[in-house]
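Below you will find the structure I want to go over with you.
The complex is shown incomplete by one protein chain, all other protein chains being positioned as in the whole.
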Amino acid sequence: MSVDNLSPSDVAALRAKRPALPSRTKKSISFVLTFLICFATWIVLSGRFDLFHIGLGVIACSIVSSLSGTILISRRGFEQMPRQWLQFILYIPWLLYQILLANLQVTYLVFHPRMLELIDPRIIRFKSRLKKPMSLFIFANSITLTPGTITVYVSITGEYTVHVINEQAGNSLPGEMQERVARLMGE
Amino acid sequence: MMDSFFLYAGIYLCLIMLLSLYRAVFGPTVLDRMIGVNAIGSKTTALLILIGIIYQRVDMFVDIALAYACLNFIAVLAASRYFQKIKGLYDESH
Partner (left out) sequence: MTVSAVIFIVLGLFFFTGGSIGILRFPDFYSRLHPAGKLDSMGLLMTMAGMALYTLRDFSLPAIITALKIMLIVVLVFITSPTATHAILDAGVRAGLGPWTAPEKKVKE
């Protein structure tokens, strides 16, 4: 579960992967991006366009993005950001389709009169080949949203514990979704 | 005609919430009750916007619904964090 499991060579490899961009440029880019996202949310939520409300929004968004700009947009792996976001946008429709399938399956189970004979809940474990924490997180949430599976526990080294509702649902893991998440995060 | 459709949709949603309320009241463990409360909360989010459409003040009720969705999430998170400290959540049916 902890970062201590990483060997010294892993840490050295992670250090070497840091991009060559100077840190101040990166900081300002992440500041501007966070500011834009915050401000778009502000405009949608406030819905007023007079000077006072826009000014309040600019002040609040500046404070928030100067304090936490590096959380949303991390400094590592900066060069591949635009490609990653494009991949993420492409990933969402497929995920929605999977969620729809999951819902139809669970609805079928719910309305089935002999439901107790169809389900066979169990807890399975498997090892994923994903490495980055962000892709582990996305994969875990995607598992929870798709047919008959809920993530119980994830370790940082990629061991998943999953509760499945019946055996067929467990057989499809890790499967296609892991490949898609791996492509999404560029692993 | 649309008004009565939304009215009946709201009433139907309330009936469904009663079904979830059964689980929240009689659920054998604490976690079952939490699932019931969470389900009622997510239905309330939809119900609030339905009420907004019926009274033609969606712009006001949508903010309430947003705050309610956040609160529902925080409540579930806090309650489960609290209950996982207690070892051996007992099953009341035994």
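Order as written gives the chain letters A and B; numbering starts at 1 within each chain.
Just so we're on the same page, a residue touches a chain if its C-beta (ideal position, glycine included) is under 8 Å from a C-beta of that chain, and two chains touch if they have at least 3 such contacts.
Being a predicted model, the structure only gives us computed values, none of them experimental.
Within the complete assembly, residues 41, 44-45, 47, 99-100, 102-103, 106-107, 109-111, 115-117, 119-123, 140-141, 144-145, 148, 150-153, 163, 165 of chain A touch the chain that is not shown. The missing chain lies against chain B, touching residues 2, 5, 9, 12-13, 16-17, 19-20, 22-23, 27, 29, 31-32, 34-36, 38-39, 42-43, 45-46, 49-50, 53, 58-59, 62-63, 65-66, 69-70, 73, 76-77, 80-81, 83-84, 86-89, 91.
Throughout what follows, only the chains that are shown with their structure count from here on.
Note: centroid distance chain A to chain B, computed from Cα atoms, is 26 Å.
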